[in-house]
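Please find one structure pasted underneath; my questions will follow.
A single protein chain has been removed from this complex, and every other one stays in its place.
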Amino acid sequence: MARITHGIASSHIPVLGFAADHGKTQDPIFKPAFDGYRWTREWIANEGKPDVVVLVYNDHASAFDMNVIPTFAIGCAESFRVCDEGYGPRPVPSVVGHPDLAWHIAQSLILDDFDMTIFNKMDVDHGLTVPLTMMFGEDCKEWPTTVVPLAVNVVTYPPPSGNRCWLLGEAIARAVNSYEEDLNVHVWGTGGMSHQLQGPRAGLINREWDNMFLDKLVGDTQDLRHIPHIEYLRETGSEGIEMVMWLIMRGALGRETRCLHRHYHVPVSNTALGHIVLEPVDGTVPQSPTFEADGAVTTSIDQ
Amino acid sequence: MARITHGIASSHIPVLGFAADHGKTQDPIFKPAFDGYRWTREWIANEGKPDVVVLVYNDHASAFDMNVIPTFAIGCAESFRVCDEGYGPRPVPSVVGHPDLAWHIAQSLILDDFDMTIFNKMDVDHGLTVPLTMMFGEDCKEWPTTVVPLAVNVVTYPPPSGNRCWLLGEAIARAVNSYEEDLNVHVWGTGGMSHQLQGPRAGLINREWDNMFLDKLVGDTQDLRHIPHIEYLRETGSEGIEMVMWLIMRGALGRETRCLHRHYHVPVSNTALGHIVLEPVDGTVPQSPTFEADGAVTTSIDQ
Amino acid sequence: MTDIHDYLAEFDDIPGTRVYTAKRARQGYQLNQFAMSLMQAENRERFHADERVYLDAWPMSAEQKQAVLDRDYNRLLDLGGNIYFLAKVFASDGLSFVHAVSTMTGMSVEEYQAMMMDGGRSPDGVRSIGDKC
Partner (left out) sequence: MTDIHDYLAEFDDIPGTRVYTAKRARQGYQLNQFAMSLMQAENRERFHADERVYLDAWPMSAEQKQAVLDRDYNRLLDLGGNIYFLAKVFASDGLSFVHAVSTMTGMSVEEYQAMMMDGGRSPDGVRSIGDKC
């Protein structure tokens, strides 16, 4: 049976992709950011290696224009092209999907009353490719994992609530747990932390709040799911709202987590960088509200 | 304040659009089908006239190909073009949207934990245009109402559950009730009734089951929301699943309805035609599960 | 319904019916995308001018292409086609839904239409393969 072995959160700041693509990771301005991923790169190349990553990110006006705004999009294609965001496409490998698992998750989520939009053709932007670079390094000829892209709208208001995201994470865990093939699955939440890219208030960074958020991803508290959008905006800047995506990852890890690695650095470009690696201590998620299950879909992912 | 004054359900059989567009409504084969809409046409041209119709339908591989499959799509554009389904586009007017109300509903639904996909450009097919013709007649130079298109996936499995559709209807009612302009809003559910368009079992019609379904749209029973997909398939044919869309309309009408008009006819093409006009007796819908409301969003639409 | 596997398994128990699940959607992806290309008038013309050439531009299986050439709709359903997509093929042939659908039933168009005028096919006996109910 497939199981969620770990959750990773990471900022997906585009300039880190730029630094990686142009041999600048050891430049003084970028080195501290990359240094904080050294532990993760070592670990993920060895015992931390996933077979599939359910990679939660947002599209930044790249694949989706103003004509289509999906709250939750899941990519079920064989592969996903890297798009040109205006500087030319990043020189990184295409992203290989996992259509079997992706379709299984998509079907499960819809049966669990999540109103998914399925994409069978979708380009992916820095939101998805920068985290791959940060975890797997600058020199990948191909990515050492398959990916199920899960794009969340956090650009046009309203995005989904933090609680809805947490619930989606729980439903993803149930979906993975009901997939029959033996697979190590990661769930990654990306974006954040504090940043505001617009207006006279740009450059806002709230180190204290960000660290509160990192603290509460660990253990068994569920406080984070109840933070309203306005609090992200006031406390962490207009683009800090991206952190709701981390709650999908957290929800998927179940009742209690432990922290394997944590990294926080200011600044990268306009942004506070945050990164954390978690594993479930008690991975139990609530039963499906729609299946009359006798435990079939609700399995502890305790290790 | 806007309020939902009526709900209408109707099949959206393409051949009725063909008959209307080619002056064949009085042909013996089509006449009984059109005769059953005479009451509605008279009523809707007078006291039944809506300002806006929230028109629930499904796309039949017209606007959406296999690359994008939204469970719930809402059209927020100024207008919607009529698409060419292979026989050339129907010679009917473009559909004029109501972007103010559509965006308001979209935002409200997302805040109510429905994972909508917003479309600002979308063509519409017979699923949407045939019901307009049936209600407003063959000779419209322009449609006498604005429309908020709400497209539901019932083609690729799984579609949303009947219960999810009913809940969406309730959330649409809350959204309409919180819109400040004075508007008469209809919610229409389209598609159905019994039909199977494929394979050796094609042509299946279940007059008894269809009439049970029509019976239970009236009054205060909520039995219909719990019918599983497999029952629609077994009892009413593979395309009978379209009836889940009627439950969005029914959910939007609240606790209790009365029937103003009802029509059932077999056959039209491969299909059983069903049509019903309902009004709320007690339009109360449950409070939002996400707003800590003091009645603000939950208003009786009792008349 | 207890889990997704039960949910999907039940669909295989309906006689003469292919439910368009993920498995079929994936198998039929190129076939259905081909069919949808016929929504444009110029594609319909190119298709009818030389069906084989037009089909060969699509990465479909040989069986799928042959079934399109044969207008064998039951076979196309077996190969992952969906009827709303396939409708673009018979629409481009100028066929109605009744005509095209009748070809899947083993009846002549006239027999099929007579059945419909008579109230349609009864669900009795075709609800379930297992139960014959």
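So that you can tell them apart, the chains are marked A, B and C in the order they are listed, and the count of residues begins at 1 in each.
One rule holds in what follows: contacts are C-beta pairs under 8 Å (C-beta built on N, C-alpha and C of every residue); 3 or more make two chains touch, one makes a residue touch a chain.
Here the structure is a predicted model, which is why all the values come from computation and not from measurement.
Enquirer: List the shown chains that the missing chain touches in the full complex.
Expert: Touch partners of the hidden chain, whole complex considered, are A, B.
Enquirer: Of the residues listed, A:A33, A:V147, A:L217 or A:A272, which one is in contact with the missing chain?
Expert: A:A272
Enquirer: Tell me which residue among A:S79, A:N184, A:N211 or A:S238 touches the hidden chain in the full complex.
Expert: A:S238
Enquirer: Against the chain that's been left off, what residues of subunit B make contact? List them.
Expert: 76, 99, 103-104, 106-108, 111, 120, 175, 178, 290-294, 296-297
Enquirer: Even though one chain is hidden, which residues of subunit A still touch it in the full complex?
Expert: Contact residues on subunit A toward the absent chain are 14-15, 60-62, 65-67, 83-88, 155-158, 194, 196-207, 209, 228-230, 233-236, 238-239, 266-267, 269-270, 272.
Here is the rule we go by: only the chains that are shown with their structure count from here on.
Enquirer: Taking chains as nodes and touches as edges, what kind of graph is this: line, ring, star, complete or other?
Expert: It is complete, because no pair of chains fails to touch.
Enquirer: In terms of CA centroid distance, which chain is the most far removed from subunit B?
Expert: Farthest from subunit B by mean C-alpha position: A.
Enquirer: Can you name the chain whose C-alpha mean lies closest to the mean of all the C-alpha atoms?
Expert: Per-chain C-alpha centroids ranked by distance to the global centroid put B first.
Enquirer: Just how far, in Å, is the C-alpha centre of subunit C from the one of subunit A?
Expert: It comes to 39 Å between the two C-alpha centres.
Enquirer: Give, as an integer number of Å, the spacing between the C-alpha centres of subunit C and subunit B.
Expert: Centre-to-centre distance between subunit B and subunit C: 25 Å.
Enquirer: For subunit C, which residues are shared contacts with two or more other chains?
Expert: 1, 7-8, 21-22, 25, 29
Enquirer: Using the touch definition from the top, which residues of subunit A touch two or more other chains?
Expert: In subunit A, the residues touching two or more other chains are 107, 111, 120, 290.
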